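One chain of protein is taken out of this complex; the other chains stay put.
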């Protein structure tokens, strides 16, 4: 066991460049798995002083506000979690007014994750953030249906290409397309996104899963099905990252079940540039810093004297 | 913990009809996870006397013999397994000569699983078994590419429909189409298979996954990637079975991570008619009988006196 | 990490801020009270929690660890009692997480993240001449113990009414002072529901403020009872939590103004914010 808190010293030991953004290390958060504003309510300014990630990715923003799915929203698995959160958020206007100023004050670059149910909606979101200097990059969450075509945008290479082509001219900021693992061939979607002008790709989002209430035998989750994350998806994430890395040349943000430095190391070796920590932050709010610290020891064993002998 | 061996008495307590075949209970094996001939070499005639499944599904047969993938072929996960076995088998001729007579002697109906790399190959396999009285039903493993189109047959509704339409006229035996979970919409494939004449569907096959050698950081498996099975896929399997059950009216053989009677019960409640045990048989060769026994106690608590008070 | 001696409170004194890292503390003692276990652990430098706040707990060993089985996520527990440098929690074994925690022995390691959430309001303006009625059900008595300590220290008038399933559980009543008891099976105290005791108390004198924690049906009965008589009530709710600090949006409960994250805006909610205290997926 490593000590609970990451020491600041190690986290600067793996400087990383991603789409022109300089980061102290390659560990960021998965969208929707860390709320930096809520965390400041719980932890106060100490959270900012010990901020665990090299960049902050905010929860998916949609055009209109969303309440999210009815509870229960969580089901624990042997080494993971199913969630049916349903993307609750204040909507674009609410985000710009309430969240953006607070998130812009974080000590790390801000990546805003957006999702729309039509290409026009996504375009409106991208345009809105294009002019905001506080935003370092945009991530497109394409794990949702296009209500016009009925297709899951990110499961279909052609849909993804049309979407990226539509929004690419609207901003100079790096565009990260977040792939869904619930697709026949995420590699083909990746290739299409790259060709259409994406600057980077992130993967994996959660895998569709479900549980029954042990008493009623009805679906447990308010949203009926949900998304599986955590250690239990790690092997699937690694396979998809390895495959996509072999088919595109833009950088990848890899995630799925990262708990320790060596999980991050595996994803980097499979071809990723950044690694995101998601579910593990629920178990340990400073997991991002711990993973960065463990990774530094794996990658640069001599970076700190005595680091190997347990820091 | 229940006792190691399933008592024969309980296993007859849940008679099940599947595509016109009468079974003693709803528990069968997953193709490729039990070799009844090898098991007789290890266990002798006792294996047949205590045969753990209500029907036997044989490992995928291809037209030509296959050696399978180079080792290593296995990687253990927290609650599961990645395999890259690569469908080793004696080929159709070898199967008919060597395996079929032995498997026909089992005390339960025989379901033969076949796979081809073109529609003609599948047709040839189906035709060959169509005339064999020893075979109760055929299962089509469509988790492989059609070498002519490059598409994974079972990931694409149109491909699946063309395949089933091609082979449907060749046999009166029940045709089970085994879906792949590595598809954008297994439910759409299910609907296409039903429309094209499938009598039943089975799901899920393994989910693509991967591991790196902890020492060399190269892919561990001889086949680079493999298929994830076991408890770790249970939530994903349940979601797909629930979804498919809501979209077709033909019976389903459900599998994925079944370890206990209540896992089987969940899949039956999600809409399946049969449940297959795969990876769990590796941990306990009589797992099929144990699951059937546990299921009987859940479903018919009064079937045996004192069953509830731990049999 | 050092939690620092100077604790900062926010949310009108109802929240003590937590250090952002989980800390590994040492179990000092485990004591059994009938069906319940009390874990006492050393928390040197840990900030003093407000009554009603909770912590996310996980054992340091055999809690899923790197590649874990269930329990995988930490579990939420109300602070039962806090002394400088020490924390106490009350557990009932209802599943894999509580079972594992209930196995801990003195000297074992425990991960603690907390104190979290917003606790009870005991502002003088709130009490304002009213006596405090503490209504607890089962393991829900936990946050009432630390609340009673605080109210007694400030010389407020307090009455504790506690309900339990049976005599084995009623042993938990020893954790509060002078508690009046109801049991479902009549094996101790009043035979019936704790809300019978509450009704009698309110019938006697409505000048009261109710602080309640317990299973959803009990909380809902308390809510309805107090609403009907315009008695102010604060309810400590439960819901399934993955993180405890607002990260996952998993713990929401419906209020009159929409879903709120119980770990962030609760677990104590003013009763009049709720249409019902029967929240889906909570309680056992």
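Going by the order they are written in, the chains are A, B and C; count residues from 1 in each one.
What we mean here is this: a contact is a pair of C-beta atoms (placed from the backbone, for glycine too) under 8 Å apart; a residue touches a chain by one contact, two chains touch by 3 or more.
Fair warning: this is a prediction, and the values are worked out from it, not measured in the lab.
Checked against the hidden chain, the listed residues B:16, B:33 or B:180 yield one contact partner: B:33. Of the listed positions B:47, B:63, B:155 or B:292, the one in contact with the omitted chain in the full complex is B:47. Residue B:230 is the one among B:157, B:209 or B:230 that touches the chain not shown. Of the listed positions B:54, B:81 or B:136, the one in contact with the omitted chain in the full complex is B:81.
In the full complex, chain B touches the hidden chain at residues 1, 3-5, 32-35, 38-39, 41-44, 46-47, 50, 59, 67-68, 70-74, 76-81, 83, 85, 88, 220, 222, 230-231, 259-260, 279, 281-286.
One rule holds for everything that comes next: only the chains that are shown with their structure count from here on.
Note: the chain lying farthest from chain B is C, by mean C-alpha position. Centre-to-centre spacing of chain A and chain C amounts to 33 Å, using the average Cα coordinate of each chain. Here the spacing of chain A and chain B, counted between their Cα centres, is 35 Å. Once the centre of each chain is set as its mean CA position, chain B and chain C turn out to be 48 Å apart.
Touching two or more other chains at once are residues 67-69 of chain C. In chain A, the residues that touch at least two other chains are 77-79, 231.
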